[in-house]
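Below: one structure in structure tokens.
Removed from the display is one protein chain of the complex; every other protein chain stays in position.
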Amino acid sequence: MSEQKPASRNELMVVAAARALKGKRVCFVGVGLPNIAVNLAKRTVAPQMELVYEAGVFGASPARLPLSIGDPTIVTGSTATVSMHDLFGLYLQGGRIDVGFLGGAQIDKYGNLNTTVIGDYTAPKTRLPGSGGACEIAINAKEIMVIMRQSTRSFVQKLDFRTSPGHLGGAAASATLRKEQGWGGNGPSVVVTDLAVYGFNSDGEMELRSIHPGATLDEVKGSIGWELRVPANVPETPAPTTEELRLIREELDPTGAYV
Amino acid sequence: MSEQKPASRNELMVVAAARALKGKRVCFVGVGLPNIAVNLAKRTVAPQMELVYEAGVFGASPARLPLSIGDPTIVTGSTATVSMHDLFGLYLQGGRIDVGFLGGAQIDKYGNLNTTVIGDYTAPKTRLPGSGGACEIAINAKEIMVIMRQSTRSFVQKLDFRTSPGHLGGAAASATLRKEQGWGGNGPSVVVTDLAVYGFNSDGEMELRSIHPGATLDEVKGSIGWELRVPANVPETPAPTTEELRLIREELDPTGAYV
Amino acid sequence: MSGATGSKLRSMRDAIAAHVHDGDTVAIEGFTHCISFAAGHEIIRQKRRNLTLARMTPDLVYDQMVAAGCAKKLIFSWLGNPGVGSLHAIRRRTEPAALAAGETLLEVEEYSHHGMVGRYVAGAHRLPFYPLRSYSESDLPNVNPLIRQVESPYGDGKIWAVPPLNPDVAIIHAQRADEEGNVQMWGLLGCQKEAAFAAKRVIAVVEKIVPTSVVRADPNRTIIPGLIVDAVVHEPYGAHPSYVQGGYDRDNAFYREWDAISRDAAATDAWLKEWVYDLPDRAAYVAKFGAAYFKNLTPTSAPSGAVDYGDYR
Partner (left out) sequence: MSGATGSKLRSMRDAIAAHVHDGDTVAIEGFTHCISFAAGHEIIRQKRRNLTLARMTPDLVYDQMVAAGCAKKLIFSWLGNPGVGSLHAIRRRTEPAALAAGETLLEVEEYSHHGMVGRYVAGAHRLPFYPLRSYSESDLPNVNPLIRQVESPYGDGKIWAVPPLNPDVAIIHAQRADEEGNVQMWGLLGCQKEAAFAAKRVIAVVEKIVPTSVVRADPNRTIIPGLIVDAVVHEPYGAHPSYVQGGYDRDNAFYREWDAISRDAAATDAWLKEWVYDLPDRAAYVAKFGAAYFKNLTPTSAPSGAVDYGDYR
């Protein structure tokens, strides 16, 4: 076996996200890093996982990594290609999606997400893409996984705009509300960044679970805009295996366009 | 040309109904007599008429006369075959149907129809099929044509059950209500029976328009359960042409199963 | 909803035994087309009781199940023998004067076609209601308190609503599926998709089991994904006397015959004995008719033509 380059931070993100998908059945795939993570999971920890693309594809088997979420390669050879009405109504709102991936420009400690604007809504500093399907994925997918790079600009005390609800103001109120209002999902369970992996504690607050190899606790805390909960012993994220890195580098993203 | 048998009363009904379709564009077809009437119209007075079957077919071109409304012959060679959700939502409720055909066990003088029960609803004397699509055809098709045989049992003073609304208690109130509530349709315009053709006057009440050859005014009035409005001069329904009868007997219903 | 992968191929006997229980709400759907009579007959053979039978058009299959004593309630929108007349076994259980000694009236819950479709759609989309423009000035809401009005939040008045219908089990017939239950269908689609997505469990009955590659070659043709299918039953001619587009014709002669049979309770019982109870399964039913019978129902070919999805690598 030839010498492997050490894992990049993007590769650490992708591998950690893929492992979090262990045993999952139906996953709503986003483009970019989530797409690579999901395809890596399918080749390692979740071989039976079904890929669902919001563009209207169930059981996709893409022959190449799609640039956009609506690439023709996700259609050819898929199990079912359906209208967006069916995809959002029957599959997502109908409660058939186990895991949805989300990212965002801003996240707060309860996993609420902003993909709409930076600054004031009516006179934004930065106009972001908006919800797309994020708002309803957050509400209807049984479980949400978040992948995003962390910094004090993105991991913030207060969102400029709440596009997609997470654990709202805390787990107890959130769980009650979700149940009373008949939401399909339980909210975010895992956040994977370029530095660490987070879960949510019983208060619905983000909590450090592991730090990636090469990152430090100070670096992690210094790139978060709130006082992070850190348990007594934080393990290191297990390093990517040779096989995981090979799959990413040789099969999933050979040109290095995404990772 | 060989000698033709005189027209039967069913044939008179079919021909009168077909002629009422002159120039119509999109017609919701029922089985039995309406189906023959519509196909006769397409071959005579309305060659560009599109046939819509509630089973989910637009632009049908049946190669034989279907027994049921969901026969495979209405699918093969049709322009579009769609789900019932699309048929009732996009085509009917969406306002794309010009003419709907209805029949019933009972009709009153305002063209309201009963296809549900004879007798009390909870303990019926006769349990009829129910609405099917009739209730929403009556509300959403721009215009309703009724075909049914007349008798004092079917043309009644008071319905046992109102399945499908016609001109309700009279035209003025009906028109107001239909407009206020956003109904798509204007209600019944023509009733064709085995004895006569009726329209509706400005009060929304059924009014005799013509009497079929061979029927008398006494016979017509004697088989209606209310005091029928009869204008001063009631013409005779123009007799079927040789060609109309030939089409029915040789092309549309060669075995005489329906007419 | 099934979470398992791999082959879900089962015999009809096993599928019904596993997924249809006494007291269940069952929807054997299919609008004239692709009605699983094979499933109905197996439910009769397995003597299920107190079922709530939901279908837009109860058709002969529910007339037979009612005659066999399987049902306590009907949910429907049109109750007849299409193109022929009445469903007489059901009439005997809905008209007090016709009720046999010891029998009780069926409970009846009725809608219009759009209303029944809407109930399945609401169930499938996990909506608390489905809005529609039917029922105005009809007596239907007066006799069915589940048909209600809903106020538009845009100040333009009220329209009507029906509640979701989520059957315990939906049974749908189609042309083909793979062993994982990815179902493809053409011709009249009825509300097979909506009923399946609304149901807690799904049995897919098909004329042909095909390799997954056949399904994946034309993904827009898939109406139900294996994800929501619990059992796949391979049952050729399983829809007879209903039909399968491109496979066999509707047996209109039998629909007419049933009118005479079903008018008479004893004749109905005799028919059920001969064609259901005394036969082990659908294969025996097909054999009893004989190959020539079904050959007469087979249409000549009318191929769809192929389209190209393109291979994108």
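Order as written gives the chain letters A, B and C; numbering starts at 1 within each chain.
Here is the rule we use: contacts are C-beta pairs under 8 Å (C-beta built on N, C-alpha and C of every residue); 3 or more make two chains touch, one makes a residue touch a chain.
Since the model is a prediction, treat every value here as computed from it, not as a measurement.
Of the chains on view, those touched by the hidden chain across the whole complex are A, B, C. Among B:Ala55, B:Val75, B:Leu102 or B:Cys135, only B:Val75 touches the chain left out of the display. Considering A:Gln48, A:Thr126 or A:Thr176, the position touching the chain not shown turns out to be A:Thr126 (whole complex). Only one residue from A:Thr81, A:Gln150 or A:Thr193 touches the chain missing from this view: A:Thr81. Here one chain is not drawn; of A:Glu11, A:Glu50 or A:Asp71, the residue touching it is A:Asp71. In the full complex, subunit B touches the hidden chain at residues 25-26, 48, 50, 57-59, 61, 63-64, 71-73, 75-82, 86, 89-90, 93-96, 182, 184. Across the interface with the omitted chain, subunit C contributes residues 126-129, 131-133, 148-154, 156-157, 159, 161, 163, 175, 184, 186-187, 189, 214, 217-218, 220-221, 245-247, 249, 299-312.
The chain not shown here touches subunit A at positions 31-32, 54-57, 66-72, 75-77, 81-85, 88-89, 92-93, 116, 121-136, 139-140, 161-165, 168, 177, 180-184.
Quick note on the criterion: only the chains that are shown with their structure count from here on.
By the document's definition of touch, subunit B and subunit C have no common neighbour.
When chain centres are set by their Cα atoms, the one at the greatest distance from subunit C is A. Look at where the CA atoms of subunit B average out and do the same for subunit C: the two points lie 29 Å apart. Subunit A and subunit C have Cα centroids lying 40 Å from one another.
Averaged Cα coordinates give subunit A a centre that lies 58 Å from the centre of subunit B. The multi-chain contact residues of subunit C, meaning those touching 2 or more other chains, are 121, 193.
Counting partner chains per residue, subunit B has no residue touching two or more of them.
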